[in-house]
Every structure is written in structure tokens, then in C-alpha cells.
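The structure under discussion appears below in the form of C-alpha cells.
Missing here is one protein chain; the remaining ones are kept as they sit in the complex.
Entry: chain A
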Amino acid sequence: MTAGTAGERTAPTPEPVAVPGPARPAGRPPRPVRRREARVGLLFVAPMLLLFTVFRFGPTIGAAFLSLTDYRLSGDWRFIGVENYARLLDDDLFWSSLGVTALYTLFFVPLTVGLSLGTALLLHRTLWLRGFFRGVFFLPYVTSIVLAAVIWKWIYDVEDGLLNAALGVLSLGPVDFLGDERLVLPAIAATSAWKGFGYSMLILLAGLQSIPREVSEAAVIDGATGWRRLRWVTLPLLRPVLFFVLVVEAIGAFQVFDAMYVMTAGGPVRASYSLVYLLYDTGFKFFDFGYASALGLVLFLVVLVFSLIQRRLIGRDD
């Protein structure tokens, strides 16, 4: 393999010293064959390469470039340097959307990871209808967040929603979950957690199942029970998986938009107006493409920081 990769880097240029046939490292085909192989390889990659160049690398560079301009819908633009970024610093709406997003993340991540971990532990410790319940918990994950938002908007409804009907039976309420500035983010976080926890649950369940049986058996023999075993044996062993799940969910939470668009339109009084919502409005309501691109770069930086923390702490690249 080392010979292969070394040769691969210099493949297009002729090798400096002519190596006579028999001295060629074993397993490396003669040069015309390798050239043919290279051509075939490039041909097979070509469609994806074209798509990635135009629709991934292009827009990524484009985003950085647009953020330094005042590009508008008309196509007119001027290079304005870091003006958009200076504007960000002074923009109250930007700071409030960043605050909303961070607060939402603080509600969503513990809720989702707690729910995932709880259900994963439950399923791990019982054999009773395990497959059935795994399916039941995972089912919301295959639906769309828009669907979840539409259903839960009705569940939260003040007048005839399910939740207020239940509260009514207990002689409580009515509570306007989506109309109350303090409740709207937890309410949306609960909806997203319902929709998505099945994914993290499966990852955690796989992690639990990969813990060697001997370890927990040894803990049982040592007399460790229940919480102590969970706290001192299971969770430490599960840490890398748990951390992976935490970061993935945090990255997802920071991109929240769909649920807010459908459930609250950012309200009440921008209490659920997230960073991506601001980006969407800036780009597609006000067509201020340059400024929207600067917002996109902020989002990218946040996600990058999350990923770097993950790499640092887990020590591998997922």
C-alpha cells in the first residue's frame, strides 16, 4: 500500500530513474496498465467530481466571496470588504437570533440525549418485545420535521389541543405553549426531540451492546448495582459514543429552522427567531445575499468549533 500511494502521487510524471522490469516492487502493475487504470478511475469519479465541483466546492467558495460583497437579487454588486461582518456586530437581530439558537440548543440537546440514553438503556436491559419497541421509538425519525411541526402545533393549541385538554382534566391551564415567550423554545425542542431521538437511541444502543459482557458481570460480582453500575461502569465506557451523539445533536440544533417556520413563524416577538431563520429571511425575503452569506459563515464557524471539540475529545475523525 505504501508503494501504491507513493507511486500514485507521482503517477502522471515519468519516474525519474528507469527501473528495470524485474526490480519493480511486487504487485505493482506495469506502467501502461497503471495509466489505463488511472483513466478508468477518473472516468468513474467524473460524474460525482463534476457535481461536487459545481454544487459543493463552488458554493462554499462562493459563500465566502459573497459575504464580502453587497450582492443583491438584481445581480449588481460591489466589493465591500468586511462591511457585512461589521454590520453583524451592530445588528441586534443577529445577536438575538444567536441567543435564541443557543438557548434552543440548551433545551434540545439534554432533552434528546437524555431521552435517547434512557430508551437505549431500557431496551438494552430488557428482551421483552425489544424489536417492537425499537421500531416504535424510531418511527418518528423517518418522518419529516414539517410533519412533526404540523401535528405538534395542534397538540399545543390553546383552544382544542391535546395537551390543554389533558391539562383541563387536571383542572390546570389553559397554557399557550407557542404563544408564551418562555415556553416556546422548550415546546419546539420537545417536538424536535420527539422527531429525532430515535437516531441517537440506535447509536447509543449499539454502543451499549459493544461493551464487553465480562465488564458488567464483574461489576455485578463486585456488588455494584443499579445507579452505581451505570455511573461507574456503563457511562464511562459509553463516553465516546455519548460524546459523538452530543455533538451531532448540537450541530443539528444550531441549524434549527423548519419547526420554527411552521409552528411559530419565529414568534412570539421573535422569541423563536433562530439564526437560520434570520439567514432565510435576509436571503429570500429581503434578497440581501451578501449579508445572508455572512450569516452563513457564522453558522459554519459554530459548526466547525463543535466538530473540532469533538475531534479533540474523542481523538478520531467521525
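The criterion applied here is as follows: contacts are C-beta pairs under 8 Å (C-beta built on N, C-alpha and C of every residue); 3 or more make two chains touch, one makes a residue touch a chain; residues count from 1.
By definition in this document, contacts and distances are computed from a predicted model.
Chosen from "NADH-quinone oxidoreductase subunit J", "ArsR family transcriptional regulator", "ABC transporter permease" or "Lactate utilization protein B", the protein name that UniProt gives for the omitted chain reads "ABC transporter permease". Within the set A:94, A:108 or A:152, the residue that contacts the chain not displayed is A:152. Per the touch definition above, the residue from A:106, A:183, A:211 or A:299 contacting the chain not shown is A:299. When the omitted chain is restored, the residue from A:175, A:203, A:219 or A:237 that touches it is A:203. The omitted chain makes contact with chain A at the following residues, 4-5, 7-9, 11-12, 34, 37-45, 47-49, 51-52, 54-60, 62-63, 65-66, 71, 118-119, 122-123, 125-126, 128-129, 131, 133-140, 142-155, 159-160, 162, 165, 194, 199, 202-203, 205-206, 244, 248, 251, 255, 257-258, 261-262, 265, 276, 279-280, 283-284, 289, 292-293, 296-297, 299-300, 303-304, 307, 318.
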